[in-house]
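As you look at this complex, bear in mind that one protein chain is not there, while each of the others sits in place.
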Amino acid sequence: MFTLDSAHQLKAKFGDLISEPAEFRGEITVKLADAEQIAEVCGFAKMKLGFEYLVDISSVDNYGEDPRWTVVYDLRNLTNNAELRIKTDVSEEKSELPSVLGVWATSNWHEREIYDMMGIRFRGHPDLRRILMWEGYPYFPLRKDFPLAGKPTNVPEVAFTEISPMEGGPFVTLPSSGDAVSREPRVRNPE
Amino acid sequence: MQTQSEIGYNSKIEGDVVITRIDAALAWFQKNSVWPMPMGLACCGIELMAVGASRFDISRFGSEVMRFSPRQSDCMIVAGTVTYKMAGFVKRIYDQMLAPKWVIAMGACASTGGMYRSYAVLQGVDHIIPVDVYVSGCPPRPEAVLDALIKIQNQIGKEPILSKLNLVAKLTGSSKS
Partner (left out) sequence: MAAVQDIEIPDSAARNALAVDELQDMQGEKMVLNMGPSHPATHGVLRIVLELDGELITKAEPDVGYLHRGDEKIAESMTYTQFIPYTDRLDYLAPLANNVAYTLAVEKLLGIHDKLPPRCQYIRVMCAELARISAHLLGLGAFAMDMGAVTVFLLIFTEREKVYNLAESLTGARFTTSYTRIGGVMRDLPPGWADQCRKFLEEVVITINEVETLLTRNRIWVDRIRDLAVISKADAISYGLSGPNLRGSGIEYDLRRNQPYLCYKDLDFDIPTGSTGDCYDRYLVRMEEMRQSVRIIHQCLEKIPGGADNLSNEPVNVDDGKIILPPKEKVMTRMEELIHQFMLVTEGVNCPPGEIYFGHENPKGELGFYINSKGGGTPYRMKIRAPSFVNLSIIPKIFPGCMLSDTVAILGSLDFVMGECDR
């Protein structure tokens, strides 16, 4: 299968940095051990393996685990119809990895969004500023320790912000590394 | 043509001249030409466009012209979710509208934040601008928006315009008697 071959070629080129390809629901995922090499790996995937289309860059907050951030790159080869996922971990103290803007132009806005929502910086990005929240917003909303209701901010040009009226309500996500069942208040015993 | 019930003004009986109070006349002119300022932010904006289209025709109520210029409109219809990033601009545009002005908060998101109880959504546009009519629904049916417009028209129809003008004149010290 094309994707599996490409994953093996990637592993052959980069050796121990790339993990064994894992398969789930028909999708192949490889894990990159060192986030600093992501630009080289992606460049190789684009130039030699033909993954010229970057579908998406996502970020996951593994709250409570170290390394805290996982950045997920979904690649696609249009001619062979193959999709490959490359994951890489970034620790919280570092919170930085190289940008893949040189490989695909679409990663510009994806990386800005990840910086805006999670706070992971991308080295080499020409214009890393907030895209969905306003300039000067002090928090990173998608982190697990940021409440859904929000925190009040004091940004003078923008309207004041308040906490949404649902503190203590049923849709508060508790930050923890447990699964969704243990985080949902309605299936926990009330304290 | 003979009609069964006489509603309103029949020129055969009353003739071609109508005698009324200035307040009533001004209110009648004003209420039948409420030009909306569509603040179409999200999905309710599409239903607002449907209200303006041919099936639910808002122009038969006089709101023919959906002026996107705040200086030329009377009623701001906030249709959609107001986020904190957008809130400052909504307020700014509201401030640019000339009095008298009214606001319809269309939909659940504009009224109270709707189903978006999150860090980025203003829980109701009435935190920043005074709202006259709240329309519920997600999105409200176009008939509901027209109902809100009719409510605003009824409210305008009862306003004592002339006494307000006199008050303004007194406050600004101009020589209107």
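Chains here go by letter, A and B, matching the order in which they are written, and residues are numbered from 1 within each.
Here is the rule we use: contacts are C-beta pairs under 8 Å (C-beta built on N, C-alpha and C of every residue); 3 or more make two chains touch, one makes a residue touch a chain.
The shown structure was predicted, so the numbers you read here are calculated from the model rather than taken from an experiment.
Colleague: Per the definition of touch given earlier, which of B:50, B:128 or B:161 contacts the omitted chain?
Modeller: Only one listed residue reaches the unshown chain, and that is B:50.
Colleague: Specify the residue from the set B:61, B:102 or B:119 that touches the hidden chain.
Modeller: B:119
Colleague: Spell out the interface residues on chain A facing the chain that's missing from view.
Modeller: 24-25, 27, 29, 52-56, 58-61, 72, 74, 78, 81, 83, 85, 104-106, 108-110, 113, 117, 130-134, 141-142, 146, 148, 171-173, 179-181, 183-184, 186-187
Colleague: Hey, which chain B residues sit against the chain that's not shown?
Modeller: These residues touch the chain not displayed: 39-43, 45-47, 49-50, 53-55, 68, 80-81, 83, 85-86, 89-90, 93, 115-121, 138-139, 141.
FYI, only the chains that are shown with their structure count from here on.
Colleague: Just curious, how far off is chain B from chain A if you go by their C-alpha centres, in Å?
Modeller: 45
Colleague: How about chain B: which of its residues touch chain A in the complex?
Modeller: Those in contact with chain A are residues 84-85, 87-88, 91, 113, 117-123, 127-128.
Colleague: Where on chain A does chain B make contact in their complex?
Modeller: Per the touch definition, chain A meets chain B at residues 132-134, 141, 146-151, 157-159, 161-162, 164-166, 169, 171.
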